[in-house]
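Just one protein chain is left out here, and the rest sit where they should.
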Amino acid sequence: MPDTDALLEVRNLRVEFHTRRGVLTALDNVSFDIARGEILGVVGESGAGKSLTGTAIIGLLEPPGRIAAGEIRLGGRRIDQLDEDAMRRVRGKEIGAIFQDPLTSLNPLYTVGQQLVETITTHLPLSNAQARERAIELLESTGIPAARERIDHYPHQFSGGMRQRVVIALALAAEPHLIVADEPTTALDVSIQAQIIDLLKGLCRDRGAAVMLITHDMGVIAETADRVAVMYAGRVVEIGPVDRVIRAPQHPYTRGLMGSIPSIGDKSRSLTQIDGSMPRLNAIPPGCAFNPRCPQRMRRCSEERPDLMPADGTQAACWLYDKVVP
Amino acid sequence: MSADHDFVKVENASCWFDVSAPWLERVVKRRPRVQLKAVNGVSFSLRKGETLALVGESGCGKSTVARLLVGLYTPTSGHIEFDGEPISKLHTREGKSLRQRLQMIFQDPYASLNPRWRVARIIAEPLRVHGQMSAAERDARVDELLEQVGLSATDRNRYPHQFSGGQRQRISIARALAARPEFLVCDEPTSALDVSVQAQVLNLMKRLQRELGLTYLFISHNLAVVHHVADRVAVMYLGKIVELAPRDALFERPLHPYTRMLLSAIPDTSGAGKPRVPVAGEVPNPLNPPQGCPFHPRCPHARDLCKNEMPATERHDQTEVACHGISQGWIALNEEGIHTP
Partner (left out) sequence: MGGLIYRAWDSDLAYAWRTSPVAVAASLTLALLLIGSLGADWVAPHNPFDLATINLIDALTPPVWMENGNPLYLLGTDSQGRDLYSSLLYGMRVSLFIGLASVLLAMLIGIVLGLISGYVGGRLDALIMRVADVQLSFPAILIALLIDGVVRAAVPADMHENIAFPVLVFAIALAGWPQYARTVRGSTLVEKNREYVQAARVTGVSSTAILFQHVLPNVLGPVLVLATVHVATAIITEATLSFLGVGVPPTSPSLGTLIRIGNDFLFSGEWWITIFPGVALVLLVLSVNLLGDWLRDALNPRLN
């Protein structure tokens, strides 16, 4: 029995890679929830582990990576330990996935219609004809003109933005409760990005689907998400409502990150620079992973690792907020 | 301000690529020759010490313009000058001294350095080509450059794969600066980098510009980055410049409908709930551009004139813009832009 009405619960997730030079911990004690119908942004720079989190949740983690500890629950039910067949049924029916590159998400040898119908009939009790009608509806709802004709086209006959719409249609085909979108707009032009973000947001709200939106682009998060989790070196360092995290970030890394994003709003401000770079997986410092680069580092930071704790309006994994009452 | 004449001058430059099918196929299937008009009549100029940004989406031709300016491509027509000398001189024997004065920084930090060469050799290459320095002098200069871009002299013996993306871009910058150029063409130098790394590299580039008096042509698709670095901005669409204006004028009073659309499409962290111009359609196939104004299929203000005739560039205040609606007056000059105070 679920004790919250969270749709997705990730608890103390730990993903390890076993290489011949030792064990690399790529995700370390990652925990967060996604409520039904909510859009959670997962943001971070390369190597932070955000894509890996999405991959682990969808169940597509390949060896030498494996889930070493923790739980992933969808609708109260554990999904991190399911076998391949059971996981395949979960994927599609309950979790839909959108990846960055629409070219590789679609099979170039089958028409768009064939792929949609296949997904629909696999997960829903509909006949082929009914599934085809549903597919056409889906394509229309994603804004593809002349859907009735284009349903029989091949992926290469669509442009980049159109392809991504097809991918969104595919992800929503079996009416999943959760969509995991990994950099869905990064490969697209700016003007198309805006269209796709709007589309994703609108469709998910209409269908009550929750979204885990993984991206490195804070601007996309600002426009789309309800809450956001900031990741660094395989850990969640801050999590909270979007406007709090963006306007009043509490964790020093989030502050540095927000300060380094050039924004059209303020002129001639010099960009904040965080010296150094994110540590490699085999060189994560003890204690807080960010401590060598932190302008507010204390002695404790290099000794003990902080968990997420309440900070002003958000939760931040930082000793600055120890014993602070929210 | 600097000398009167333009440091870099581009006059009606075009670069067309022949992408026709092979001769036999054309004869048998009676296909016409097909030209990709990547750059189609572009004009702008730069003064010494300024940063001009070239902005646009994929397929607009900005990368081609960058390569035209450093001699990697030859213009099909038009005229490009660098400090009074024609760019075509780069390909001659006398062009070597000209080459030393301009350089390029590329987008991909992983492909812009030879993976088999050590860093010292990579940075010293321009010195070998242009300078008459002894080996010791070259070594000293390499160390000097490494420090200047925020790396250390001990990095000289490493290979590129031992560095992160941001560090590799710094190495690229060091190589570009080795022979003391005056003009740098930067093709999306930070697009492949993480945001915090981008900040480091942009800050570095600005500092170097101040210290060394460099002139930059900065190519980007990211308007926020452009806002941060540019003095003037040119917006490109399908091989043409549709608007060219000083930075503040462009961002506060954008005139061309495409510029307005682009500005409102940016997901911006500071503005939620700002007024949105409806974004329509996609960039058409550059092989088959629309007749008349290339933007008309997506333009909310398009009229018949736009479908038939290419607009000429006109000047409004400090902005140069190519739009019938603006010249003829059926588009208001101060439709709400993104930052009306």
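Letters A and B mark the chains as written, and numbering starts fresh at 1 in each.
Keep this in mind: a residue touches a chain if its C-beta (ideal position, glycine included) is under 8 Å from a C-beta of that chain, and two chains touch if they have at least 3 such contacts.
Keep in mind it's a predicted model, so treat the numbers as computed, not measured.
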Check: Can you list the shown chains that the absent chain is in touch with?
Finding: B
Next item on the list: Would you indicate which residue among B:S45, B:S58, B:T76 or B:Q100 is in contact with the undisplayed chain?
Entry: B:Q100
Item checked: Hidden partner chain, touching residue among B:T51, B:T64, B:S112 or B:S196 -> B:S112
Margin query: So one chain is hidden, and I want to know which residue out of B:E11, B:E125 or B:D231 touches that hidden chain in the complete assembly.
Written below: B:E125
Item checked: Candidate in contact with the missing chain, chosen from B:V8, B:V70, B:A265 or B:C306 -> B:V70
Next item on the list: Over the whole complex, note the residues of subunit B touching the chain we left out.
Entry: 67, 70-72, 95-96, 99-100, 102-104, 106-108, 111-117, 125-126, 129-130, 172, 175, 179
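Here, only the chains that are shown with their structure count from here on.
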Note to self: Taking the mean of the C-alpha atoms as each chain's centre, how many Å separate subunit A from subunit B?
What the structure shows: 32
Next item on the list: Spell out the residues on subunit A that touch subunit B in their complex, using ranges where they run on.
Entry: 45-46, 159-162, 189-195, 197, 216-220, 222-224, 243, 246, 256-267, 270-275, 277-278
Notebook entry, point to check: Can you list the subunit B residues touching subunit A in their complex?
Noted result: 57-58, 164-166, 194-200, 202-203, 221-225, 227-228, 248, 251, 261-272, 279, 282-283, 338-339
